[in-house]
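Working notes, beginning with the structure itself.
Note that this complex is displayed minus one protein chain, with the remaining chains in position.
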Amino acid sequence: MKFQVGCELDYDISSLTTIIFNIRAIENKYQQVLDSNLAITPDCQVEEYIHPHIESSYLRLTVPEGKLAISYQAKVELHHDTNRKQDLQEIAPAEIPLDIIHYLYPSRYCQSDRLIKFAQDEFGDCQPGYLKVQAICDWIYNKVTYMSGSSDAHTSAHDIVTERAGVCRDFAHLGVAFCRALNIPARFVSAYAWQLQPPDFHACFEAYLSNRWYLFDATRLAPEEGLVRIGTGRDAADTAFATVFGGVQLNNMEVYIDRIDEDSVELDRQAVATT
Amino acid sequence: MKFQVGCELDYDISSLTTIIFNIRAIENKYQQVLDSNLAITPDCQVEEYIHPHIESSYLRLTVPEGKLAISYQAKVELHHDTNRKQDLQEIAPAEIPLDIIHYLYPSRYCQSDRLIKFAQDEFGDCQPGYLKVQAICDWIYNKVTYMSGSSDAHTSAHDIVTERAGVCRDFAHLGVAFCRALNIPARFVSAYAWQLQPPDFHACFEAYLSNRWYLFDATRLAPEEGLVRIGTGRDAADTAFATVFGGVQLNNMEVYIDRIDEDSVELDRQAVATT
Amino acid sequence: MKFQVGCELDYDISSLTTIIFNIRAIENKYQQVLDSNLAITPDCQVEEYIHPHIESSYLRLTVPEGKLAISYQAKVELHHDTNRKQDLQEIAPAEIPLDIIHYLYPSRYCQSDRLIKFAQDEFGDCQPGYLKVQAICDWIYNKVTYMSGSSDAHTSAHDIVTERAGVCRDFAHLGVAFCRALNIPARFVSAYAWQLQPPDFHACFEAYLSNRWYLFDATRLAPEEGLVRIGTGRDAADTAFATVFGGVQLNNMEVYIDRIDEDSVELDRQAVATT
Partner (left out) sequence: MKFQVGCELDYDISSLTTIIFNIRAIENKYQQVLDSNLAITPDCQVEEYIHPHIESSYLRLTVPEGKLAISYQAKVELHHDTNRKQDLQEIAPAEIPLDIIHYLYPSRYCQSDRLIKFAQDEFGDCQPGYLKVQAICDWIYNKVTYMSGSSDAHTSAHDIVTERAGVCRDFAHLGVAFCRALNIPARFVSAYAWQLQPPDFHACFEAYLSNRWYLFDATRLAPEEGLVRIGTGRDAADTAFATVFGGVQLNNMEVYIDRIDEDSVELDRQAVATT
């Protein structure tokens, strides 16, 4: 499946500010960027960096007081796995590639070390592999209420387990934390999400099964087949769409994703405005 | 300065178990491993992996029920920086290398996002750079009591700020968290620590100043010049000396480090036994 | 000093609801209610209860779907202590009256048990008694920023110690927690606060010194001489102005307090509207 994704961000900058953006679709073996365009006003030097371990594509720029407008578009093709999902296997700790072993460890918003007994009690009897991760997603979907404004930037998986209300980021953190607590490598993914209403940057997670990463979205707000990865990392700390060092105000944000397969070009374009 | 470091670890394994050890001195531009030896009984296949981003040297092995003995020794030369420490500068967010930018972000045990105002209040007026990090270490040393058993594996920097008692790991976590809260990249370091009494694996931290990493130890329990790095990472989650998947009991642990410069060979060997 | 205090509360009730109000000035040895009036529309049965230990004056009523309007006014005379404050003494644990001993114990929002070392470090060298409690208030005023919206109903003293921003309720919780951590009985007080801008229900705390309770307000937003107590308790859990069991929406709230000493009757009436 092919998608046209993008975003428009307008800021007021009140003093010299450095921002690290993480808004570009990442290129990896699960998705290919066919073409892309980035426009920044005013002109400024942009440093690009693809973090090999975090698998995020950072853009850093430093801008003076005034206006800042970012416009990004890309065509992306997703490579969907053709395995039967039910057959996906857990990898034993003896076999997990050591270069991803840190995705077993707890992180700021995914305190898996404090949820081990909880996860074993709830999911210990599930069939290992895909079905266990799917059981985690079902649990989250059934137990946690999606509610805008119910959580904030400090909210973590450990909070959500008891408070049971959150947004996409919280659902993803909890999925990651439960997987890690059960020795399944898992990482946080920010994404453009096809059919998400209202359109916005989305969050979901990947679990490592049968020797590759598979996307899961416990919110059920958008089909997994239409998730275009932006950044991956240990949790939201690694994948914020903008990390700001200075004084800014976001005036407007539009995020969109359209399917552009041959016979479905320029389908219902979705846009969200935050003023 | 040159050191002979090493450890002896004896385990009882109660069932097939995978362990990831992180006990070897790392090789990087701050220290060189001159020679080393690793002996494992019983013979078993060992997978070695130097994690490029975490800068830790993992050893993974899977062993059946029975005994496991690990014996590691190495000669290490430390390359000390000859800069005047007082001249070390903070790097602006616009200039911090993007491949270490994640050391600005909060992690499991270093919730810098929750300590920003605290750190600004306490250290905002300090002179930037080395003196600010040193002020952080002094604050920790003066406010937090070193007390064995006062914290556990779940204890984080956020806890220590209020509870004010901990061990080396907690001192390091708090140093890291304060640095990050002030936009100074910082990472956790496990180490062999010369003159530490009683000998044990030690924890300290590195801050990124004047374009390289500098070691700091807020415990004042051992001289910074005698710290031989084992693993570095975001926090203790990345650098545990042993991560165990299975059932084991540690029966005995000896950790030692001796200075072996030409005229100081085989100085007071230090050893600790845990039964 | 004499004050005219009162409030007007308008609710929409969406289903049969029980509410416990705690809005009346309490009568105790520190203040006398000269006259008061309470009007409730629609007419409904009201149960009054002065909780002897919590020293709060509860009003309970159960109302059907529809509108609810509460109007309360009272004239209150405050009996100010004529002791020189600097002379106020701490009471040794051996002498604290046992009927207030629970005000030494930790409570929901005042986790004094987790702040003992912190409080001893910060205030251990202060002169005991009034000056120590005043030092606590000064510390809070200097270290914590008063910021509307920075905290929520779950925020506790333990959070504020690190996050260092809050509202009157948080300032009071922290004052209470530090006092208890230092073995000074302390309790939370909700109040009408003369000269508070904008007018609103206020929160402060009392410490037990020289065998009576003394008011302290670490916010410095209103003079302590003009604080008319509503409810006292262990913390905000005991003194909420309205505890609701059912479905309601608060449409409008006005809170006022005017000084009415002989020559100062009907001074600048203060009112706040929340829509």
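Brief remarks on what is shown
Letters A, B and C mark the chains as written, and numbering starts fresh at 1 in each.
Basically, a contact is a pair of C-beta atoms (placed from the backbone, for glycine too) under 8 Å apart; a residue touches a chain by one contact, two chains touch by 3 or more.
Note that the structure is predicted; figures quoted are calculated from it, not measured.
For the chain excluded from display, the touched partners among the shown chains of the whole complex are A, C.
Between the chain not shown and the residues A:Leu115, A:Ile140, A:Leu215 or A:Val228, the one that touches is A:Leu115. Of C:Lys2, C:Lys85 or C:Arg114, it is C:Arg114 that touches the chain left out of the display.
Of the options A:Leu68, A:Val161, A:Cys204 or A:Leu227, the residue whose C-beta touches the omitted chain is A:Val161.
Within subunit C, the residues in touch with the undisplayed chain are 18, 20, 47, 49, 51-54, 58, 60, 62, 92-94, 98-99, 101-102, 105-108, 111, 113-114, 153-154, 183, 233-234, 237-238, 245. Counting the whole complex, the residues of subunit A in touch with the unshown chain are 114-115, 117-118, 121, 143, 145, 158, 161-165.
Methods note: only the chains that are shown with their structure count from here on.
Taken as a graph of touching chains, this assembly forms an open line, each chain in contact only with its neighbours along the path.
One inter-chain figure worth recording: subunit B and subunit C are separated by 47 Å, centre to centre, where each centre is the mean of the chain's CA atoms. For the pair subunit A and subunit B, the distance between C-alpha centroids works out to 31 Å.
Contact with two or more other chains is made by no residue of subunit A.
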